[in-house]
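A single protein chain has been omitted; all remaining protein chains appear in their positions.
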Amino acid sequence: MKNVFGNNITVTLFGESHGEQIGAVLDGIAPGIEIDMEFICKQLELRKPQGKISTQRVETDEPHIVSGVFEGKTTGTPICILFENSNTKSKDYSKTKNLMRPGHADFTAIEKYHGFADYRGGGHFSGRITTPIVAVGAILIKALQNKGIYIGSHIQKCGPIKDRGFEDYASDIAELNNKIFPVLDKKAAEEMHGLMVSAAEEGDSVGGVLETVVTGIPSGVGEPWFDSMESMLAHALFSVPAVKGVEFGEGFHFADMKGSEANDAFEVKDGKVVTKTNHNGGINGGITNGMPIRFQTVVKPTASIYKKQETVNIETMENEILQIHGRHDPAIIPRARVVVDSMTAIVLADMLAVRFGTDWLLGEN
Amino acid sequence: MKNVFGNNITVTLFGESHGEQIGAVLDGIAPGIEIDMEFICKQLELRKPQGKISTQRVETDEPHIVSGVFEGKTTGTPICILFENSNTKSKDYSKTKNLMRPGHADFTAIEKYHGFADYRGGGHFSGRITTPIVAVGAILIKALQNKGIYIGSHIQKCGPIKDRGFEDYASDIAELNNKIFPVLDKKAAEEMHGLMVSAAEEGDSVGGVLETVVTGIPSGVGEPWFDSMESMLAHALFSVPAVKGVEFGEGFHFADMKGSEANDAFEVKDGKVVTKTNHNGGINGGITNGMPIRFQTVVKPTASIYKKQETVNIETMENEILQIHGRHDPAIIPRARVVVDSMTAIVLADMLAVRFGTDWLLGEN
Amino acid sequence: MKNVFGNNITVTLFGESHGEQIGAVLDGIAPGIEIDMEFICKQLELRKPQGKISTQRVETDEPHIVSGVFEGKTTGTPICILFENSNTKSKDYSKTKNLMRPGHADFTAIEKYHGFADYRGGGHFSGRITTPIVAVGAILIKALQNKGIYIGSHIQKCGPIKDRGFEDYASDIAELNNKIFPVLDKKAAEEMHGLMVSAAEEGDSVGGVLETVVTGIPSGVGEPWFDSMESMLAHALFSVPAVKGVEFGEGFHFADMKGSEANDAFEVKDGKVVTKTNHNGGINGGITNGMPIRFQTVVKPTASIYKKQETVNIETMENEILQIHGRHDPAIIPRARVVVDSMTAIVLADMLAVRFGTDWLLGEN
Partner (left out) sequence: MKNVFGNNITVTLFGESHGEQIGAVLDGIAPGIEIDMEFICKQLELRKPQGKISTQRVETDEPHIVSGVFEGKTTGTPICILFENSNTKSKDYSKTKNLMRPGHADFTAIEKYHGFADYRGGGHFSGRITTPIVAVGAILIKALQNKGIYIGSHIQKCGPIKDRGFEDYASDIAELNNKIFPVLDKKAAEEMHGLMVSAAEEGDSVGGVLETVVTGIPSGVGEPWFDSMESMLAHALFSVPAVKGVEFGEGFHFADMKGSEANDAFEVKDGKVVTKTNHNGGINGGITNGMPIRFQTVVKPTASIYKKQETVNIETMENEILQIHGRHDPAIIPRARVVVDSMTAIVLADMLAVRFGTDWLLGEN
C-alpha cells in the first residue's frame, strides 16, 4: 500500500506542507484506551523546531481529533487526527518550482506524479507530514506504557561526537522522553549542539544516528518470515524522510565480529530465560526474545542548505545554480527522534494486535 | 502477513529444514515470461555450500515447478516451485532439542509456537528455506534482465578486509553473477576466503557486508510514504535470516557528512536528468530517480559454531553448556549474496507491477 | 483490514454520526484527474433525504477536500475529504442508550467494543458515514466516465412493485444519474413512492432491490481466484449497511435455469468477441468479458421504525419495549443507490489500477 501501513492496526497518512490540513487515521486500536491530550501535545513539542538549530516556521501544531474518541477514550473505531496548516507563507514558489532541490523528492515526484504534485514546501514529502505520525504515535506510546512497554531514543552519534550508551534503561528512557535534545551525556549534548550551530552558520547541515531501545516487550512477537519484527520496524522507519539506514543490535558491526562474540548466551534468571548479552537487539529469527529491542537509525543531513548547489531546471532542461532561501534546520535528527519513537510504537502495537488480538492493549497488564 | 510478501506480485513461502518438501508460490507474474531452467539452476548453484567454507549437507536442490508454467512460459497464474528434502539425516535431535542454540530462533520459536514447531535443523527458520526464494528470484532476475534491469552484489567487507568498489557496473555485475565467491578484487577474495577458513579452524564464524547495485531501473518507482522503495527493500531483506542491517547509498556514513556533501547535484546529460554523485543510492523521497539503486546489507556471523556455548535447557530450566556438532559454514555471506539478489528482484518486480500494471514484465523494453 | 479497502487504490473511512467530523481518504488515484466539485455535490444530493420518505435531519453535506488536490486536479497523493457534523442534535441519548435497537448494530457494537463505542445516532455504524463514500465515489465515477465507463442503478423492485428493465443502457444510465428517485418506469416510480409513504404512515419501513449496470469496462479485468471481480464488488457492497444480498447476472434465478439457458453464446460482432446474451453479468471466471457488468443488491427495510419493538436493556439485562422517536426514512433504497454506485466505482478503479498500473485513469481513453 501507499499511505496505509499495518496489518491489524493501521495508520493512513495524508496532507501536504502547504495544503489546508494534514492528518492521519489510526484504525484498529482497542476500545477503552484513555486519550491523554497533554501527552500528545508534549510529544508534538518534541518534534517542534527549537531555537538556533531549527526552522522558524512555527505551527501551533494543535491536534484535532474528529472521530474515534468518545468521553475521553478510544471507541475502537478509526481515530482521525487533523492539523491545520495555518502558517503556510504566501511565498511565491512559481520561480523555484522548476529547480530540482538536490537531496529532495522534487525530481522523483515529477517522475511519479507527472508534475501534478503540490510542489510548495515539498508537498506530501515534507517533514511536516510527520506531525500526525507523532500524534498517532503518542496515543500508542501511552497505551504501550500502560502495558509496561517503554520506548526511548537518543542521538548516539552526530558527526564525530558520540553520546554515552544506555546504562539504566528505565531512568535513561524516562530522561530522554523529557528532553527536547535527546542526548544522555551532557558534554556530548553541548558538543553536538555546537556542531549543529556551526553547520548552520556555514549554510550547511549535519546528520546523525539515533539509537532506540524498547523495554518490556513480551517474547514471541513477530511473524516470520516476511513480517519479522525487523522487517516491520525497518519498513516503518524507512518511510520516514531522511532515514537511510536501519540496523538491529550490533548491526553493521557484526561484520567485524566472530560468531562466538555475536551469539547471545542464554541463562536462567529469576526463573526466566534471558540472554547474558544483547548483541541481537532482542530479536532472534524475527521474533522477540523478551530482551530489550535495540536498533539504530541513520538520519541524513538536512537536504535544504543555503550553500549554492548545482541542479537542473526541469522545464528548460538546462543546468542552473540553486540557492535555497528561508530557514531550515541544520540538523533534523533531534526532531526525528520522536518520529522514530512513534513509528516504533505503531509497529509494536500492530504486531501485538496480530499476535494477541485487537483487545490486547485494553487488557490488564 | 506472515509467509506472504508483496502487493501486486506475491511470494508465499513454506517448508522446514527436515520436512518433506520446501517451496514457494510466485503469484502475479506477467504471462508469457520464458522460464530458463538452466538459469534457475545456475542461481541455485550460487547458494550451494562450497568446499572448505561450507556445510557438507549436500542437497541436489532440483527445482520442481508444478504449476503456472505451460510450454516453457509463465501462464500468469501462480507458479509453485518445490524442492525435496532428500538429504535430511536421521540424526537424533531429541537429545539437543531442549538446548537453545544461541543466535538461533530455537527459543523464540518456542515462545511463539509453544513447542509445537519442528525443531529439527532449525525447522522453518533454517537457511535452507532460502532455496525456493532463490528459485523464484531467478525467474524474476531473468525477466528483469530482459527489461534491461540488472542486479549485482559483492562482499564489500568481511572482518577487516574490504573489496574494491564497483567501477564499471555492467562488467562488474556480469562478473559477480558468474562467481561463486562474489568478490571483485582477487587479493581481497583470497584474504576473505582465508579468514573464513581460519575461523572454521577455530570452530568459529565470521560475518560481513554485501553491497548491491541495481542498474536500469526506471525513475518514478516507489509508493511513499509507507511503501517507499527503501521500505519495501528493507522489509524483504530483513526477512532473510542473519541480516541485521540495511542501508541505502552512504547509509550510516551520512552521520559523518555535511548536507553539501550528501546531496546529489542534478545535471542534464544526453537530454536526461541525472545526478553527478549517487550518495542517496538512486532513491529520493522513497522513489527511484533513475540512477542505480545501491544498498548494503550486513550478514551476521553464522550462529552455528563449534566452540562451547552457555545456554539453557528449556525443559529443565537449568543452565547448560552446548556444543554443536555436524558441519556448518564459517560464513554464510557468500551464499547469502544470491538470496539478497533474489529478494531484490522480488521487490522490484512487485513495485514495477504496482506502478505499471501486471503486464509490464511482458512488454517490450 | 477494517476501515481500509482496496489494493492499488485504497479508501480509508472514519467518523461517527454525532462526532465532530466524518470523512474518507482516497489514496492511489492517478495524478492529473480533474476534480469537479459540482459533480461531487450533485452526487451528494442523490444521497440526501428527500421529502416525505426521508428523515428530517438536514446536513449541508458540504465536502471539504483538505489534501491531495492542487490547482483543481489530483496530485497522486492521498485525498482527504471531510464533512462537518453540524446538525447533531443535543438530544439526550443517555435514556435510550441501553435499549438495543433491533436490526441495528447497537448490540454487536457492545460485544465488539465493550461499551466504549459512541452510541449516539448509531455512531460509526450510522448510514451517515456513507457520505464520504459518495464523495470519494464521485471523483472516481467522473474519472471512469472520462475513460468511457458508465455506472447506473435503479430500484428494480420494492415490495411487489417492479421497475422495467434497462433498455438502452446509455440513455437509461444518463436518465437515472439525474434522478433523485431512481426508477425508470414512471408508473412504477409512483407506486413505489406510494408504498414508501404508506409504510411511513404505518410507522413501518420497506426494502428493495437495486440493479446496477456498468458499461464500457475493458475485458480482462479481475484477479482470480480470490480477487475475482465478483469477490471484490461483493466485498465492497456488503460493507454498506442494510445490504444483505448481492447477485451477478441472473443471480439466484440461475437455480431455475438449465445450463443451455444460462450459458452466454459467443459471437463475433464488428470484429470483436461479444456474448449474445448476458446472463453472467459480464463476468466469466471472475474476469470481465467486455460485456456490461450487471448485478443486483438487496437493501433491507430501514431498521429504525416507529412501531413498538421488543428488546433488552443491556445494563439491567431485562426485557423492555422500545419505541423509537425522531424521524427516519421509511425506505433507504433511493438513497442507497448512489452509495452502491460509489462502491462500484471504487472497486472498478482499484481493479483497473491493479491490472494496468497507477496511471491508467490519467491516460487517453
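Read from first to last, the chains carry the letters A, B and C; within each, the first residue is number 1.
Operating definition for what follows: a residue touches a chain if its C-beta (ideal position, glycine included) is under 8 Å from a C-beta of that chain, and two chains touch if they have at least 3 such contacts.
Predicted, not measured: the structure shown is a model, and the values here were computed from it.
Remark: the omitted chain is touched by one listed residue; of B:Pro63, B:Gly123 or B:Pro301 this is B:Gly123.
Among C:Ala105, C:Ile151 or C:Ile173, only C:Ala105 touches the chain that is left out of the view. On the side of chain C, touch with the chain left out of the figure occurs at residues 1-5, 7, 13, 100, 102-105, 107-109, 111-112, 124-125, 129, 157-160, 199, 202, 204-209, 219-228, 230-232, 234-239, 241, 243-252, 254-268, 271, 273, 275-276, 280-281, 283-290, 296, 298-305, 307, 309-312, 314, 317-319. Listed by residue number, the positions of chain A touching the unshown chain are 7-8, 353-360.
Listed for chain B, the residues touching the missing chain in the whole complex are 1-4, 10, 12-16, 19-23, 25, 27-28, 31-32, 65-68, 70, 73-80, 82, 112-114, 116-118, 123-124, 359, 362.
One rule holds in what follows: only the chains that are shown with their structure count from here on.
For the two copies, chain A and chain C, the CA superposition rotation is 180 degrees, given to the nearest 5. Put simply, the chain nearest the middle, going by average C-alpha positions, is A.
We define each chain's centre as the mean of its Cα atoms; on that basis chain A and chain C are separated by 38 Å. Distance between chain centres (mean CA atoms), chain B to chain C: 45 Å. For chain A, the set of residues that touch two or more other chains comprises 1-4, 13, 112, 124.
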